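Dropping a structure here in structure tokens format, bear with me for questions.
For this depiction, one protein chain was excluded, whereas all remaining protein chains were kept in their positions.
This part shows chain A:
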């Protein structure tokens, strides 16, 4: 038998052995048996000494080819077996991925905070400062400086918790207006502030009344602020809270600290203005009060109403939340039932 034939025989035998090896150990054994230093191929190569010199390269090349072929076959088989082992392990490790994960507890912001935060961000984007006024205020700032002298009939609209004759729980975040006005340095630019916070009214708590609720007051004063600016700003508020498709309409109203005064209605989000129970068939929902700052309010803060003017608006996040989410009882906001709080998971 020629060496070539011997090599061919070894190759065929080896490939068969490799193919039949069903565990890694056997593959390794085949490798040692065939390709090891004492293996048959080495032996064949050793036999090349007896060949004619011109034969040697031929046989050598063939031997290398056989060896490479076997080595490749071994590598391939090994990889197959390794992969099979991995696959087997993976199959055994299969999980029910629909089982719940181990949740890290997460809290969430109160729905009123969500609305306030959303509006704060909107207005900060337009250059407004956020102002946190005091909840216990002087009658003077809460009422008189807002053009509501004692015994003004409009005071009936806001029944008040007094602490002393002159000190009260603020009934409106508008109470921050006079302090903002008198503290502002107009040489540094316009006054643009947003005052969110808690307010209090002497009301008996029921589904639609709460002795504690929230307000957001906005105030802009500069040399040229128009009622059209107010209308545009209120439209933006409505679009931010309810969506772009809603219209805003203004109606005349009365607040002692603004003139003209308006109330703003937004297209009913429930029926899109067609008329439904929520909007009492009008297609509109009253959402906020606003107006151009009354000249007396400016004067009382030492600002010349001939030079400066501005607008103010006030809205109730509680009412917004009730409208937006269909909350039917305002007390829900302050009882902190976790089943209620956990229903609102927007940004805080």
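Some observations on this one:
The rule is simple: a contact is a pair of C-beta atoms (placed from the backbone, for glycine too) under 8 Å apart; a residue touches a chain by one contact, two chains touch by 3 or more; residues count from 1.
Criterion: contacts and distances are computed from a predicted model.
Taking the options "Phenylalanine--tRNA ligase beta subunit", "2-oxoglutarate oxidoreductase subunit KorA", "Sulfurtransferase" or "Branched-chain amino acid ABC transporter permease" in turn, only "Phenylalanine--tRNA ligase beta subunit" matches the UniProt protein name of the chain that is not displayed.
Among the residues A:132, A:182 or A:304, only A:132 touches the chain that is left out of the figure. Within the set A:220, A:241, A:285 or A:303, the residue that contacts the chain not displayed is A:220. The chain not shown here touches chain A at positions 99-100, 102-110, 112-113, 117, 120, 123-130, 132, 134-138, 151-154, 157, 161-167, 169, 189-190, 192, 198, 200, 202-204, 211-212, 220, 222-229, 231-233, 235-236, 249-254, 259-263, 292, 294-295, 309, 333-339, 341-342, 348.
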